[in-house]
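Below is one structure. I have some questions about it.
Missing here is one protein chain; the remaining ones are kept as they sit in the complex.
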Amino acid sequence: MQLIAESLAAERSGELVFSDISFSLDKGDGLIITGPNGAGKSTLLRVIAGLLPSLGGSLEFESGDSWTGLADACHYLGHKNAMKDALSVRENLTFWQAFYGPPHMTIDDALNYVGLQSTADLPFGYLSTGQRRRISIAKLLINYRPVWLLDEPTAGLDADSEQVVSHLLREHLDDGDIAIVATHLPLGLEGLKELKLELHP
Amino acid sequence: MQLIAESLAAERSGELVFSDISFSLDKGDGLIITGPNGAGKSTLLRVIAGLLPSLGGSLEFESGDSWTGLADACHYLGHKNAMKDALSVRENLTFWQAFYGPPHMTIDDALNYVGLQSTADLPFGYLSTGQRRRISIAKLLINYRPVWLLDEPTAGLDADSEQVVSHLLREHLDDGDIAIVATHLPLGLEGLKELKLELHP
Amino acid sequence: MTETSAQRSIVTELANPTRFVGLANALVPWLAGISALLIAVGLWMGFNAPEDYQQGITVRIMYIHVPFAWLAMMVWGVMTISALGTLVWRHPLADVSIRAAAPIGAVFTALALFTGSVWGKPMWGTWWVWDARLTSVFVLLIMYLGLIALTRAFDEPQKAARAAAILVLIGSINLPIIKFSVDWWNTLHQPASVIRLDGPTIHPSLLWPLLISAAGFTCLFFTLHLAAMRTEVWRRRIMAMRKIAARQADHRSKGGKPE
Amino acid sequence: MALFLREIRLGIRAGGGALVGVLFFLAVVAVIPFGVGPDLNLLARIGPAILWIGALLASLLGLDRLFQADRDDGSLDLMIIASHRQMLVLTVFTKCAAHWVISALPLVVATPLLGLFMNVEPLGIAAACLTLLVGTPAITFIGAAGAALAVTLPRGGLLVSVIILPLVIPVLIFGVAATRGAVADPDPFLPPFLILAALSMFFAVIGPVAAAAALKHSSD
Partner (left out) sequence: MALFLREIRLGIRAGGGALVGVLFFLAVVAVIPFGVGPDLNLLARIGPAILWIGALLASLLGLDRLFQADRDDGSLDLMIIASHRQMLVLTVFTKCAAHWVISALPLVVATPLLGLFMNVEPLGIAAACLTLLVGTPAITFIGAAGAALAVTLPRGGLLVSVIILPLVIPVLIFGVAATRGAVADPDPFLPPFLILAALSMFFAVIGPVAAAAALKHSSD
């Protein structure tokens, strides 16, 4: 498995946000994207996920398996949680599990992992900010995807949950998968590549 | 100026979230609320702001000045930014300034403080997550309120902006005002009281 | 320590309702008996009352139609008082009362409409006309159903309480419209002949059975209302208990894992 | 005042809200003739009523979201907190006023044109415009109360309409009565019109008060 980006560039409402971003990730590689607010971390992730067009450059993804492309092989976790307030946590996760195809882990196990099994039957809207984020992280587990694109996964999490996320990322990378994480907070992981974006003048 | 809370308690959907919370803040005191996700930090702030009823106990606020009550004398900064995506930053801030009564600082100065003067005429929806949060922090400055209730003010901010917020808080407290801040991240401030909430069994 | 205070808060919350449940337990059988008796007497008298020379046998529908129609309006009145109870005195039972009364009121309204249109077929030659009285009762039914939908839409009774109370208060504006619709617009439906300022104009041989059965149905409403309120109080209590149980079970399953 | 400006700006910036209403109104007026057939006389007779019904239904559009957006982005919380200084009733009133300007006023403006389609005589059109101008605020104010009741429901559109419709019936009755009064000779114009105005005033008070009471306890 390999993910190679070459001189990516993106613009927002006519202004160049970043340009000439290149990196290459192999099996088990993780990339941390850092930079000040507005540097384009989220934008870069969205470009990688295919939600925004790249102004130039190329993005190549090769997987040994049957994934048809990067969009197909990735979990994207944005700033928003993609859950419905009116549905229960279990209903939300059941939906995404069915939507993403073959399941990987049961919902109860995933909730257990993030320590929120007791909230399974609460409406999602009843959860606290950090609990919501943790449910979104549980969503990464219920279906298997080799590439994770995470945008500030630990925003609003307490110290224990940050640990859980670090641990999870570690496991994911150790399995030979790929992760790209935009974050302001140190994740406490070692051996990751780092990409520092600067505010465009 | 004094803010005294005695044995506050709150419930959410029929379940007690916390009980018997007491604290007392004098001129220049700051209170940091910490605790794991779902411990009730946001709930406590909302109770103090008067958005949720307290199950018992009392909350007393005395100010030398003409503030009629705590609700009147406070700035509440929740998880959400209370800004409209379709309006420009300046329009948003102008509205809140007018809404809150006599202005304290011009909008340009406030934006300058958080380092976002260049975004004044962009629609709020065009900003990045951290930039949005910083605009909300600028909102604290445009009208004067002696009591600040901040719910994770630094979530999503980069290191520099965190500094700015710490600095701002320091100044606010040094002026003899009061601040209550719920946060997971250390603020780098000293001499603040701390209230640790626990997950209710 | 926190656990006990949790229980205490629930106990104080239900202290009043607990007394209420005791009262309801005592009252419901008696009320049920009285209403059964009154309805039986009223209807029996009604069936032995002289037939109307014009309306024939169908006049007997009156002994149920008119009580249903009165009750349809009265129930909203009861709910209005309860709404004041919720909004002004914040009495916990007031909300229970609204919640319990709404479906009963809806059924009475539906029955009034049904008996009315069954009566209308022979009398006016049609099941339904859009006259002011009929339409306003129809609107009342919609209001009842809307209220039920609103209370059911919230997943927590506490949140629904206030919304329901406000809606009931605003909706009570409609009651006088129904009552006086016959006077304000000239309609097919007949004007008030019992409840009017200058005294009833209806013949006593018809009036008495009508009044007795009306009293019977009113008792029936209070029986049903009390019983439904009791059920609602129980339901809320069970919900609260279930939550506590779930939380404890959850803790046991965690097996003392530190939090 | 600032709120009023903000709301108007938002309404215009977001665009379309008003036009959807007007076009729905147009749809109503366009479809009725196909229902009743090409009887111009009849059309002219029921014209005012249709105009009123169309306007009434059109003004339901968008009403359910009156407070929803503010709730979603947290503005509502701040407005509730500030309700000592800036009374919530007043805030609601201002929002209603802005909503009326954005979405009901265009309906009034469109009425003459649509009245022509319906073959309503000029006097009738003038009367319809006038009654709509006076009567639609009542709809907005009642609607605000309905919207506030259901503000916590993400998809309350239908429910809000169910709650509002029975309450606006008096407005409709007197609106149509006044309009008809202006055209048909025996019927008077002024009494129903005055009642209509009174209704608007009445609901201008009741609606915001009820809405504010509902909003105050909606936060969670």
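Lettered A, B, C and D in written order, each chain numbered from 1.
In this section, a contact is a pair of C-beta atoms (placed from the backbone, for glycine too) under 8 Å apart; a residue touches a chain by one contact, two chains touch by 3 or more.
Note that the structure is predicted; figures quoted are calculated from it, not measured.
**Q** When the whole complex is taken into account, which chains on show are touched by the absent chain?
**A** If we consider the entire complex, the absent chain touches A, C, D.
**Q** Return the single residue from D:D72, D:E121 or D:D220 that touches the missing chain.
**A** D:D72
**Q** Have a look at C:R90, C:K121 or C:R152 and name the one touching the chain we're not showing.
**A** Of the candidates C:R90, C:K121 or C:R152, C:R152 is in touch with the missing chain.
**Q** Going by the contact rule already stated, which one of A:L16, A:A82 or A:A159 would touch the omitted chain in the full complex?
**A** Of the candidates A:L16, A:A82 or A:A159, A:A82 is in touch with the missing chain.
**Q** Which parts of chain A are in contact with the chain that was left out?
**A** 12, 46, 49-52, 68-69, 71-72, 74, 76, 78-87, 91, 94-96, 98-101
**Q** For chain D, enumerate the residues touching the unshown chain of the complex.
**A** Residues 13-17, 19-20, 22-24, 26-28, 30-32, 34-37, 42, 46, 49-50, 52-53, 56-57, 60-61, 64-65, 72, 150, 153-159, 161-162, 165-166, 168-169, 172-173, 176 of chain D touch the chain that is not shown.
**Q** List every residue of chain C that touches the chain not included in the displayed model.
**A** Looking at chain C, the ones touching the missing chain are residues 126-131, 135, 138-139, 142, 145-146, 149-150, 152-153.
Here is the rule we use: only the chains that are shown with their structure count from here on.
**Q** For chain B and chain D, what's the span in angstrom between their mean Cα positions?
**A** Chain centroid spacing, chain B to chain D, equals 38 Å.
**Q** For chain C versus chain D, what separation do you get between their C-alpha means, in angstrom?
**A** One centre to the other, that is 31 Å.
**Q** Indicate the whole-number Å distance between the mean C-alpha point of chain A and the mean C-alpha point of chain C.
**A** Once rounded, the distance between the two centres reads 54 Å.
**Q** Touching at least two other chains at once: which residues of chain D meet that condition?
**A** Each of 220 in chain D touches at least two other chains.
**Q** Which residues of chain C are in contact with two or more other chains?
**A** 155, 247
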